[in-house]
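Here is the structure we will look at.
A protein chain is absent from this complex, but the other protein chains hold their places.
Take a look at chain A:
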């Protein structure tokens, strides 16, 4: 009985980790290029809304899912150009985008009726039949996209010239510039990747997990992603571990009452955020932060 519950909680934890993991792949890459992208929250939220809106209009949640990713990309395009072309402070841009997206999606939600739509579930044959943990292998299909996106992100950052240049730009933009790298172009590209991934994460949340959109449905998950990158000390493996930790905390929050554990519900809701706060305090002195993180670059200024 208890072990069955364990499997269920684990499956639930993974489900809740997935939207964070998608967005974290983006945020990780953006931060390695030197952008502490706080509009990841807005990118996720807009992706979630875009997915439901397009899914409802076309009748295909799968089309919706990819549309969500594109909406995230669109938001990123705005952010990238404002902060890495005309050099507006990236945090100001992020705040504005987050507020704007929250207001805009809430407003649009009331202007139309959206039908419920959810992508289908895929059951991995054999593995899903394993007792107790088999439930882990019955997920909505975009979940398995992670198996593609995570290695791809790692490969991009650590094996390609583009990734090498991203890292150079995140560590020392002046030196990168002298070496002939277009610093702000690379940073814009990194933010675009972040938008695409965050949009996908948000879309997974709406058309994958829930099947509908509600106001502020990401509820700070974007900020949790930022905490996860810090937790992972700017390494992909650690970042994903951080995402899982937060996903598990979220899953426990949902599972504990049904398991008969009595805890203050407000405390439970706050748990992932408290965990994020604790993590950031602990990792505040990490030496692996990209040295030019959130430092703007303009040619000629030293």
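Heads up, the rule we're going with is that a contact is a pair of C-beta atoms (placed from the backbone, for glycine too) under 8 Å apart; a residue touches a chain by one contact, two chains touch by 3 or more; residues count from 1.
As a working rule, contacts and distances are computed from a predicted model.
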Omitted chain, identified by the protein name its UniProt record gives, among "Carbamoyltransferase", "Nucleoside ABC transporter ATP-binding protein", "Cation/acetate symporter ActP" or "Tryptophan synthase beta chain": "Nucleoside ABC transporter ATP-binding protein"
Given A:92, A:132, A:164 or A:267, the one touching the chain that is not displayed: A:164
Which of A:92, A:152 or A:175 contacts the chain that the document leaves out: A:175
Residue numbers in chain A that touch the chain omitted from display: 159-161, 164-165, 167-168, 171-172, 174-181, 285, 287, 291, 300
